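Step one of this worksheet: look at the structure below.
One protein chain omitted, others in place.
Right, chain A next:
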Amino acid sequence: MTARSLFIPLTLLLVLAFLIGPFLIIVAASFSAGETLNFPPQGFSLRWILKVFTVESFRASFGMSLFLAIGGTAAALVLGIPASYALSRYKLPGAEIVRTVVSAPIIVPGIIVGLALLRYIVVPFQVGITAALFLAHTALVLPYAVRVVSASLDNLRSDIEEAAVLLGSSRLGAFFRVVMPNIRGGILSAFILGFVTSFNQVPVSLFLSGPGVRTLPIDMIAYMEIVFDPSVAALSSLLAFLSIGIVFAAERFLGFSRYV
């Protein structure tokens, strides 16, 4: 073998190691029997995995993260579906600008979004912490919702709505009777993508979390600052497997990757 023909496989291997390596290390560390987060792990035990379920603040912040991920994504879809529909079906003046603005949070770093929300909305209007987090997560997920739903709308010919209207349906009725059922897969995909995005979100939540109200990732960071045991690794592993499971199921049943 020449050096040249080895180059590509080697690069691939390095990239894979770089991508998956840290994940494998975390997983290995969660099964450690030792007292501190270490690699290679000392011994094998399930004690840290089990401990995760007993930490009170993890439970509360997991609940908050779940609420934000489900509620924020649902809110983003309620706003995003009509927006995508309008963008794809009507030649509105400035539609391109709206599209760009709506997808801005994908481009703008979360830390800026978080700071801006804090400085110009939360503080001046005295928005409560939970409400602020909810707003922020809705705004963060909205671009994904619009993108994914738009993609599935673009795959759907608009003449079926006209056909429905000519068969006696109102415009709005046509939307619910023939558009919604045909973009169900896209909506579910958007929901999953939004859920995962919201759940893993750190920078925005970092700015907006306050006393007693935290999302799970923020809580994990706070926990690590005080205790340096493998339970955070264990929690990370659990979350990672949860995400993988959701995405895998989505791909399996919905053809998730078609929309993203």
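In this text, contacts are C-beta pairs under 8 Å (C-beta built on N, C-alpha and C of every residue); 3 or more make two chains touch, one makes a residue touch a chain; residues count from 1.
Heads up, the rule we're going with is that contacts and distances are computed from a predicted model.
Trainee: Consult the UniProt record of the chain that does not appear here and report its protein name from "ABC transporter related", "Inner-membrane translocator", "succinate dehydrogenase" or "Putative spermidine/putrescine transport system ATP-binding protein".
Mentor: Record says "Putative spermidine/putrescine transport system ATP-binding protein".
Trainee: Among A:94, A:124 or A:181, which residue is in touch with the absent chain?
Mentor: The missing chain is touched by A:181.
Trainee: Looking at the full complex, which residue from A:132, A:164, A:235 or A:250 touches the chain that isn't shown here?
Mentor: A:164
Trainee: Could you pull out which residues of chain A are in touch with the chain that's been left out?
Mentor: Residues of chain A in touch with the missing chain: 157, 159-160, 162-170, 173, 177-178, 181-182.
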